[in-house]
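Here's the structure, in structure tokens; my notes come after.
Only a single protein chain was left out; the remaining protein chains are all shown in position.
By letter and in written order, the chains are A and B; residue numbering begins at 1 in each of them.
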Amino acid sequence: MATDSSLTSELTPERSAKHPEEVSIIDASLRTPLVVLIGSALVWLLIASVLGVVSAWKLHTPAFLDACEFVTYGRVQPAQTNAFIFGWGFNAAFAVSLWLMARLSRGALPGSGVLLLGAVFWNLGVTLGIGGIILGFSTSLEWLEMPGFATPLLLVAYALIGSWSLVVFRAGRSHQIYASQWYLIAALFCFPWIYSVAQVMLVFSPVRGTVQSIIHAWFSSNLFLLWFASIGLAIIYYFLPKLLVKPVSNYYLASLSFWWLVIFGSWAGGARLLGGPVPAWVQTVGTAASFMLVVPLVILGMNHYGTLAGRWSVVKENLSLRFIAFGIVALSLVLVAWVVGAIHGVAQIIQFTHVTTAQIQLGLYGFFSMVVFGALYYIVPRMLDTAWANAPLTTVHFWASALGVVVLVGSLAIGGVEQGLRLADGSIAFAAVTKATLPYLFAATIGFVILAIGQLAFVLNFFWTLSRASAPAVRTMKGLLAAQPEAAR
Amino acid sequence: MNRAPLIFLGVFFAFAFSFVGLVLTNQITYGGLSTHVDEGEGKAFPMQPSGLAAQGKRVYQDLGCVTCHTQQVRRAGFGSDMGEKSRAWGERQSVARDYLREERVLLGSMRIGPDLRNLTTRKNPDWDDFSADWLYRYLYDPKLVMTDSRMPRYAFLFETRPIVGEPSPKALKLSGSHGPEAGHEIVPTDRAEALVGYLLSLKDTYAYPETNNVYTPPAPEAGEQKEAGQ
Partner (left out) sequence: MSADQNNHFFYDQSDASDESIQAVHSQLLHQKPEPREGYKAMPLFLLGLVSSMIFVTSIYVVQHRVGFSPMVYDERFEPKDTAGGAVAELTPEQIVAAGKKHYTSTCVACHQANGQGVAGVYPPLAGSDWVTGNEERVIRVLLHGLTGPIDVGGTTYNGAMPAFGKVTGGGYNWSDEKVAQVLTYIRGEWGNQAAPITKDKVTEVLNAEKDRGKPWTQGELDPFK
């Protein structure tokens, strides 16, 4: 790591910052909205984990809970996905991106009323939406299943929270804009655009025919590539140099990969429709745009692995970095899978199989959620002015999450490939294809159970920590210092 | 990259670019696609679904059937949907016009169960007696008619009631232990009837001019195509 040694000295630790008190002022200003956002995110995470086990169980044991209309697979599975994406994913992303934006722009939150209102609206919308799915008002559009009576609330809430993020950005003292902020800005603009287009053109005043399918593919690929991935990348770009005290290597390439991802990533949706009843050129352009993702894949790899290189011992020691490093590897795999999956010969096998689910889980759980967990392990103690209540629970959380993702994604990917190869052979009866996937589906259920255990540990730890932080004795810095020995136990 | 307006504008134009290119272009070029009027038959295809089928589609939607079933036939040689030695899920590739009458297009992304686009035209040895009655029994308990089916039961779409006067002609013909207790019958609810009506309406057989816009490989290449597909 001689390459960067001359630069390393330039990154100065927080203790020697010009305004050391600044960060605690910023963190304190964010406390209330962040507690609300993270708290609700974790409640949804728990709900999604339970629904995940239920829906995975139903796949290999169809008789499980089949007498009740409200928990049929066709309702539980979308409810799980929506709870995970809009309940856990968005709430957590709001919290982390607000904190990142405030820290990087070096501006405290001017007030939290609007944010709290936004958080309440958002969670109300998600509750209505998921209730709607369970009760049978689903739109049946993947990731957009929430019925029309819930979604306008989400857009209003997003506007409130998103605009506050911009306020923080403009009000801050920093005049430089770091890579994390580019991605946060991209994500900020991405969601309202794609979500309102999808709602208007698919739900409220549907366009005709398979134009719907194109809009849908455009929405869902952008939601992953330009929303979830952007938030995840913002976190990675921030925490790598921060925790390793080492600048991002090859940083001059970061802007190229950012623009490349924004410009070509937004066209990649067509690759999800290969072989389908949409104009061939849409499929062709989708494949081409997916191939273009090789460039950000390489540059992001150079940035991330280049920075991590030689510092793996720090990663081993640091909890946040361990989660983030896991997410970095998962992101590379997701992008590779995306590129490979756009090849016709591959797509015709893996399309419509469990491989699709494996890719989504790898992206949303293995990459996005793991990176957010890493960020939360750093943010929560600073925001609450207290340490994590229980160390063993953090260990359980990391290993259960890592193992759960590997088991879940691995079993679905292998089982999905087997399923695809059998489906492609017209002489194998359909029932035999399904039967061959059963062991893998069973393994996937085990994966979901492991994940649920991990998330339970995390949620318990968070609320435990929260309750301790609320105690007056630990409000002040001095109190915390005194309390530290016990905290470490 | 230190000027905020540059980033705002760049991101805005990037999204605008893909929105115009993918969403608007397609909406303009074929969002107004019309039905195909066949003068010989004096009908416009695709035909308007019956009221029952339209209601059934809502049941299909609210139960989330799309979570496990696709409704699209990929072209011959792409997967095994149609063509030689295939699952014969359709006589031809699905085209955009097939979905013209549908308020919500549910192509689906998972085949945990088989494709349903041409359910009624499917030739399957297991389905010799394929009919509305078969579908009712299948929905009530799939294992009654296909022992190795992995579909959950949709028994909640049926009601068991005491026979009053004449037995209902719609009552399921179930034998032995599967049947209702004496003096009772199991009849499909309105939702089940609508759903079955919808499933029976699924049929894309009309050959539009554009269904011929497919690649016909020269003879020697045909073998290669197949190998590439494996």
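The definition used in the following text is that a contact is a pair of C-beta atoms (placed from the backbone, for glycine too) under 8 Å apart; a residue touches a chain by one contact, two chains touch by 3 or more.
Model, not experiment: these values are computed from the prediction.
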Among listed residues A:V50, A:L124 or A:V298, the absent chain is touched only by A:V298
Full-complex contact with the absent chain, from A:L45, A:V71, A:I134 or A:A179:
A:A179
Of A:F137, A:W388 or A:Y440, which residue touches the hidden chain?
A:W388
Need a quick check: the contact residues on chain B for the chain that isn't drawn.
1-2, 26, 29-30, 33, 39-42, 75, 93-96, 209-210, 212-215
So that we can see where the missing chain sits, which residues of chain A does it touch?
3-4, 6-7, 10-20, 23, 103-104, 106, 174, 176, 178-179, 238, 241-243, 245-256, 276-281, 283-285, 287-289, 291-292, 294-295, 298-299, 302, 316-320, 322, 377-378, 381-382, 385-388, 391, 394-395, 398, 477, 480-481, 484, 487-488
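By our rule, only the chains that are shown with their structure count from here on.
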Provide the residue numbers of chain A that touch chain B in the complex, in ascending order.
58-59, 62-63, 66-69, 72-75, 77-78, 133, 136-142, 145, 169-170, 175-177, 179, 182, 185-186, 189-190, 193-194, 197, 201-202, 206-215, 218, 222, 255, 258-259, 262-263, 266-267, 269-270, 272-279, 282, 285, 344-345, 348-349, 351-353, 356-357, 423-427, 430-432, 434-435
In their shared complex, at which residues does chain B touch chain A?
1-4, 7-8, 10-12, 14-15, 17-19, 21-23, 26-27, 29-33, 60-68, 70, 72, 74-75, 78-80, 85-88, 93-100, 102-114, 146, 148-156, 228-230
